[in-house]
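Have a look at this one.
Note that one protein chain of the assembly has been removed; the remaining protein chains are unaltered in position.
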Amino acid sequence: MADIVLDHVSKSYPDGTVAVEEVDLEIADGEFIILVGPSGCGKSTTLNMIAGLEDITSGELRIDGQRVNDKAPKDRDIAMVFQSYALYPNMTVGENMAFPLRLAKLDKAVIRQKVDEAARVLELTDYLDRKPANLSGGQRQRVAMGRAIVRNPKAFLMDEPLSNLDAKLRVQMRTQVSRLQKQLGTTTVYVTHDQTEAMTLGDRVVVMRGGVVQQVGDPQVLYDSPVNLFVAGFIGSPAMNFLPARLEESVLRTALGDLPLNDRLRGLLSRRDSPRQLILGARPEHFEDAALLDDATRARGAQFEASVDVVESMGSDKYVYLAVSGDRAVSRDLEELAADAGAGDVGTDGGLVTRLSVESRAREGATARVWLDLDKVHLFDPETGSTLTVDQRPSTPVPG
Amino acid sequence: MTTIDTSPRAKWRWGVIDLVVVVFALIPVLWIVSLSFKTTSTLTDGNFIPRELTFDNYRTIFATDQFVRALINSIGIALIATFVAVLLGMLAAYAISRLNFPGKQALVGVSLLIAMFPQVSLISPLFDIERRLGLFDTWPGLILPYITFALPLAIYTLSAFFKQIPWDLEKAAKMDGATQGEAFRKVIAPLAAPGVFTTAILVFIFCWNDFLFAISLTSTEQARTVPAALAFFTGESQFEDPTGAISAAAVVITVPIILFVLFFQRRIVSGLTSGAVKG
Partner (left out) sequence: MSEGARAERRLGWLLCAPAVIVMVAVAGYPIVYSAWLSLLRYDLKFPERREFVGLSNYAVVLSDNYWWTAFGVTMLITVVSVAIELALGMGLALVMHRTLVGRGLVRTSALIPYGIVTVVAAFSWRFAWTPGTGYLANLVAPDGAPLTERAGALAIIILAEVWKTTPFMALLLLAGLALVPDDLLKAASVDGANAWQRFVRVMLPVMKPAILVAVLFRTLDAFRVFDNIYVLTQGANETSSVSMLTYNNLIRGLNLGIGSTMSVLIFITVAIIAFVFVKLFGTAAPGSGAEGRR
């Protein structure tokens, strides 16, 4: 077990493309850290550099305080779980798990005992003599995990280990991975493009984009205080709503109407030289049916009327899609997110996604009076994408 | 045809069609086998099935130096050429399927060119060059062109096989603590072996089959292979009628091929088609 430090680590290719740029990250001993971002953001490259499967172009990688840039993967004492599981098809489950131990020239009896132990933990005891080809997807995934835990390495690296499983199994395995990591207390770096996995699994989450770290922090911090449009749009499902907004004397002019600036917003905006044209971000749960609120709460926010497009009742609450006229918010960050999500998903083409309580009477085709919590809205600079409503800090400090 | 008709009638129909295919494929082979067992007196009776059986023809050819020598040449030359071609092909195919380097496409193009090359175009320069270098009528004199013409075949087939290997496994093995060498020996080699073996069979068949180089680049028993020797049984032979002897010799060099085909049918098919169609 060990801590892992990435000190200005960069990776560039001969044709000049930069895959990873100046990543600075301190991963504490025993921490479960998630690298998340759309495909091509450099998260897998970063993982491969930690593994030693790809060269580090510049910067320093330290494991346990030791520089390991030039060490071969086998000398770093870390285990990896691959997206494809990478089980050796010519070996049985038992032989697969024993392979790293055999390479380490351990005693036969010790190997036997360690493999049995790992198989017991992962409920693979009955399958030890089978070939990987005769296993289900979930079982293969567990064998891959077993091969990683069996030799008790300094760290686990996991490259989208659950993405080949079906939705239900993925949820089950997610819990199992989390439990296993807590049990073993082994430092773990986990790569995923799935923001739900990122939110639920990690102690801390690293959001990457185009090879650059956007924000590092506790999942809740990322959710509550995204530093830019990209992080705001990437974390959370359904995604944050974005609307163009214009800053007038003491109001924000938006398609929802003129929103008054409360003390919080006024204070934040006055602190710097803010542009007049802004992007307003609001999470679905920060809307509510105005009819259900008391006056005190109502006063904290703004109300507007909009026609209801679609109502989806989830049982616990309702997703109400509102049609809002006017332009959609435009920014490079949002375009990138839309491209990654398969276009159109982010910003909901002029519409708003709101999460209202089940008591709401909103009906499709009718008009609803909706309230927005101004204490929770975010404002972003469309040019740079960075937030105007959160204290600008590149990353939260390492806990402990 | 959409819902497969499995009625007895359909089975009979397919059975008849299959039979036609099998007969068409086997008749020339059976004929030469039949000839090889005929006695001198019945050799010219035109019967498909021999009326008297004899091993005389086999005894005769194995008693002559001409044939035994040619057989040794055939086996030795084909084995060495196969070994070298597969070895060099493996190195190149690994690079083509795994590494990025300028000139890769050119290499693939050039080897395609050679595969399509009219071999006779090489006869005149090779004849001249080999005579000067003293390679004419020697084993290396045949092995070299065999390697050259087998290489494209080997490179194609092997790259097609290598591309199917899940190379993640190599990374996984390294993460599991293997050195580059161990990763290759313990994980990749067992997976690559079937492809290499299949390629070796195809290359061997190719070398074993050659006739043009064998008659052009040899002049004596020293390096003449069986196909070339067969052609010379006819002209300057000490036998009265060489038909029986030729047939027996032909059967002897056909047996290994038949065995390959019988045992490795599936592999040969996959090898032939992977190199040619998938690309």
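Letters A and B mark the chains in the order given here, with residues in each chain numbered from 1 onward.
Keep this in mind: a contact is a pair of C-beta atoms (placed from the backbone, for glycine too) under 8 Å apart; a residue touches a chain by one contact, two chains touch by 3 or more.
These numbers come from a predicted model, not from an experiment.
Undergrad: Among B:L53, B:I72, B:A193 or B:I258, which residue is in touch with the absent chain?
TA: B:I258
Undergrad: Given that one chain is not shown, which residue among A:S12, A:T125 or A:S386 touches it?
TA: A:S12
Undergrad: If I consider the whole complex, including the chain that's not displayed, which of B:I61, B:L151 or B:A223 touches that chain?
TA: Here the residue in touch with the unshown chain is B:L151.
Undergrad: Write the list of chain B residues that the hidden chain touches.
TA: Residues in contact with the chain left out: 1-2, 4, 6, 10-11, 14-15, 17-18, 21-22, 24-26, 28-29, 31-32, 35, 43-44, 46-48, 88-89, 91-92, 94-96, 99-105, 107-112, 114, 116-129, 144-145, 147-149, 151, 155-156, 159, 205, 208-209, 211-212, 215-216, 226-227, 230-231, 243, 246-247, 250, 253-254, 257-258, 260-262, 265-266, 268-269, 272-273, 275-279.
One rule holds in what follows: only the chains that are shown with their structure count from here on.
Undergrad: Taking the mean of the CA coordinates per chain, how far is chain A from chain B in Å?
TA: 57
Undergrad: Quick check on the complex: what are the chain B residues that touch chain A?
TA: Touching chain A: residues 166, 168-169, 171-179, 182, 186-187, 190-191 of chain B.
Undergrad: Across the complex, what residues on chain A touch chain B?
TA: 51-53, 72-74, 78-80, 82, 84, 86, 88-90, 99-100, 103-104, 147, 151, 157
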